[in-house]
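Just dropping this structure here.
Every protein chain but one is kept in place in this view of the complex.
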Amino acid sequence: MNYPFLPDRASDFADKMDPVFYILLGLTVLFTVLVLSFIFVLALRYRRGQNVNRKNPRHHNALLEMTWSVIPLILGLGVFVMAAIPYASVYHPPKNAIEIFVVGKRWMWHIQHANGARENNTLHIPVGKPIQLTMISQDVNHGFYVPAFRVKRDALPGRYNTMWFTPTKIGKFHLFCTEYCGTNHSEMIGSVYVQSPMDYAAWLANAGQEVEARHQSLETLGEVLYTQLACGTCHDKDGLGRGPTLTSLYGSKVMKKDGTSTIADDTYIRNSIFNPSDDIAAGYQQVMPSYKDQLTEEQILQVIAYIKSLNGSPPGARHLPNPGMSGTTGQKKSTGHGSISAPTQPAAAKTAEPSQQKKSGVDTMAPTDTLTAPKEATTAGKRI
Amino acid sequence: MSVEAAHSLHNEPHEHEEHLAHQFMNREQQDESYIVGMWSFLVTEILFFGALFLCYSIFRIQYPMAFQEGHEELSWVYGCANTVILLTSSLTMVLSVHAAQTGKRILSAMWLAATSVLAAGFLVVKLAFEWYPKFQHHLIPGVNFHWPHEQFTEVAAGKAELFFGLYFAMTGLHGIHVVIGIGIMAVLGTMLLLNHKSTQYYMPIELAGLYWHFVDIVWIFLFPLFYLIGKR
Amino acid sequence: MSGHAHVTPVKVYFTVYVLLLMLLVATVGVYFIPHNILNPPAALAVAMAIAIVKAALVVGFFMQVVYGSKLTWLWAAIGFVWLSLLAGIMIDYSTRHMNMPDGSAFDRMQSQSSVE
Partner (left out) sequence: MSIQQAPAPDTYVKQESEPVKNYLNAEHTVASWLLTKDHKRIAVLYLISITFFFIIGGVAASLIRAELTSPHGRLFTNDSYNKLFSAHGIIMVFFFLVPSIPATIGNFIIPLMIGAKDLAFPRLNLLSWYLYTIAGGIALTAMIMGGVDTGWTFYTPYSSVYSNGQVVMTLIAVFIAGFSSIATGINFIVTIHKMRAPGLTWFRLPLFIWAHYATSVIIVLGTPVVAITLALVAVERVFPIGIFNPAQGGDPILFQHMFWFYSHPAVYIMILPSMGIISEVIANGSRKRIFGYELVAFSSLAIAGFGFLVWGHHMFVTGESVYLAMVFSLISFLVAVPSAIKVFNWTATIYKGNVTLHAPMMYALGFIGLFTIGGLTGLFLASLAVDVHLNMTYFVVAHFHYVMVGGAIFGFMAGLHFWWPKITGRLYNELWAKIAAGIIFLGFNLTFFPQFVLGYLGMPRRYHYYPPEFQAWNILSTAGASVLGVGYLIPAVYLSLSLIYGKKASANPWNAVGLEWQTASPPPTENFEDIPIVTWEAYDYTMLPDVESDLDYSSLENEGSVSGVPAGGVK
């Protein structure tokens, strides 16, 4: 068994954080050694019975005391600044980050990729690309922690937290839940697989194939839900229905009934579906029921993805709901759960042939393209 | 300076020996100890209620509609009546303290009795005219909560439950303080009438007064925050 | 029976009581001003200002802090000062850009400022 002394360092955030850590470590060692050796030397030198000069002991010395107040202060402020800068960057994910959705629930991590690939307790990501995780919890507080990346963020119920990082090293790393969440807290663990872009693209295209022959992208799944729940009855394309149109809603400024306005982001959309009465759009009445009991956290993420896609993505991206889906209407919940409960097998991803992917013409280097690949799949895809 | 202090100590005539606890050197020390002790207790009470007021503020800013609609289930008339009752009880309380300070024992007991009658009146209004109808209207969180307005208005039941949760938590905690106050006044009043030696010293009544005024202050804030949220 | 206590004239107590009742009438009066004349935040501010004045009257005269020692002043003040520290929790809600739980008023202010 290998007992490491230092953790893996596998992300850009780790590269930013580790220097601060080692500077602090250096200061800690320095001051501890300083204090301990002073104590040791002084206590021995001025031990009772030692014949040393004890004349004129000082009881205070303003200059000295000022010095040892100000030096720690300056050092502390320096470290504060060094540590604050990387932290602030956590709040500003790059625009080109690959967005992956994480739902924490007792006691597993459920992960959805934009193309509809899902996995439990594993996370597959490509090396060298910024990854943005949008996280929420279905029950209690969880903490998403990858020690090798030095990143951690709580997945909280009721709100989306995001974090981002760029993995820099290919390999398998620990994924832990750090926010105590009950009986099997210590089993809410998993692995993060950082893959080469090629392997990742191959995995992404084939992940979850055991459950569904072809998985559907998040926005397609969202569209299915949209149709099933008949959202379009009120939220029609032209904004003439009982509810405001959802076309180009995402990211826009919404004027509300009470005269204020807000930006329609993930949290806003989620809340408007779960708690429609909280934010009424100006010019509309409150007629929408709450969908709190009808949609899981995974499904709401799919609906959000669909609403995002209404913002005028390429024309080919939008399409009518799959006719094959009509048979499943009425089993709304099964849409999400059927595939959630199925274990995904990272081994399958490993065995997937990258070469096959190349044949299908996917440019494995571009994340946007990897997302379009599954879209092709969905048009022909059928659920089992 | 220190020598002077010591000097004064030794000339202390111990004039009020009979009301002086053994650990104190003189009455002045004892009186101020009690006052400061009571105030530091009230500081804990301020923060105790303060944390609840903080919760209130955060959720009122987040869910103004829930607070607006929830408050329409409360009657400002009862709230106002209760404010008058409590303000009056504060007056009778200071009159009781005043009587105790000037050595009018029976008068002090009478004012104390008046205060506790008013306090009981407050509880009657609170329980009979406010809480009991809430129970009938299914507005008690978790017990039988039903928010009939959900279909027609813009506030979900959960938010309304939150509002009434805060309402019952804050007025309930205040109510518990009123009950404790009544208990203290009943005991003190009885001891005064019996001319018990600890009430020959006015300080216990003054301390009870401080407590009671604090209860009054809490209500001064609760009243506008719950009953006067705004007419539409 | 009389000790070292400061004995306030009864007249003061009655004056304070009348003032308190007048302020109560003012609070209720503000409640009935229509929203288009006094908008809700302003009405809340006025109501709170009145409540603070009422509380100050009670603390000052009924609780005799104006006649109290410096130490009494200190301890009467410190509770309110610390309450304002506790209210620092609200800063989190007013400055938390990204992760507001709901479309709250704070959120609105935030998003308005970030767009314009």
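Each chain carries a letter (A, B and C) given by its place in the written order, and its residues are counted from 1.
As a convention for this text, a contact is a pair of C-beta atoms (placed from the backbone, for glycine too) under 8 Å apart; a residue touches a chain by one contact, two chains touch by 3 or more.
A quick note: this is a predicted structure, and the numbers were derived from the prediction, not measured.
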TODO: List the displayed chains that the omitted chain touches in the full complex.
DONE: A, B, C
TODO: Could you tell me which of A:Ala148, A:Val224 or A:Met288 touches the chain that is not displayed?
DONE: A:Ala148
Open item on the list: Just to verify: which one of A:Cys177, A:Val192, A:Ala205 or A:Ile304 makes contact with the chain not shown?
Closed with: A:Cys177
Open item on the list: Residue by residue, what part of chain A touches the chain that was omitted?
Closed with: 1-7, 13-14, 16-17, 20-21, 24, 27-28, 31-32, 35-36, 38-39, 42-43, 46-49, 53-61, 64-65, 68-69, 72-73, 76-77, 79-80, 82-88, 90-91, 106, 139-141, 143, 145, 147-148, 150-154, 156-159, 161, 174, 176-187, 189, 275, 278, 292
Task: Hidden partner interface residues of chain B, rising order - done: 1-3, 5-6, 8-9, 21-25, 29, 32-33, 36-37, 40-41, 43-45, 47-52, 54-55, 58-59, 62-63, 66, 140-143, 145, 156, 158-159, 161-162, 164-166, 168-169, 173
Task: chain C, residues in touch with the chain not shown (by the definition above) - done: 71, 78-79, 82, 85-86, 88-89, 91-99, 101-102
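Everything that follows uses one rule, which is that only the chains that are shown with their structure count from here on.
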Task: Intercentroid distance (Cα basis), chain B paired with chain A, Å - done: 48
- [ ] Report the inter-chain centroid distance for chain A and chain C in whole angstrom, where each centroid is the mean of the CA atoms.
- [x] 42
Open item on the list: Taking the mean of the C-alpha atoms as each chain's centre, how many Å separate chain B from chain C?
Closed with: 16
- [ ] Please set out, as single numbers or ranges, the residues of chain A touching at least two other chains.
- [x] 275, 278
Open item on the list: Give the residues of chain C touching no fewer than two other chains, as numbers and ranges.
Closed with: 101-102, 105
Open item on the list: Considering only the defined contacts, which chain A positions touch chain B in the complex?
Closed with: 258, 275, 277-278, 280, 286, 290
Task: Parts of chain C lying in touch with chain B, wherever the complex brings them together - done: 1-5, 7-8, 10, 13-14, 17, 20-21, 24, 27-28, 30-32, 34-35, 40, 43-44, 47-48, 50-51, 54-55, 58-59, 62-63, 68-69, 71-72, 75-76, 78-80, 82-83, 86-87, 89-90, 93, 101-102, 104-106
- [ ] Note which residues of chain B are touching chain A in the complex, please.
- [x] 63-65, 150, 153-156, 158-159
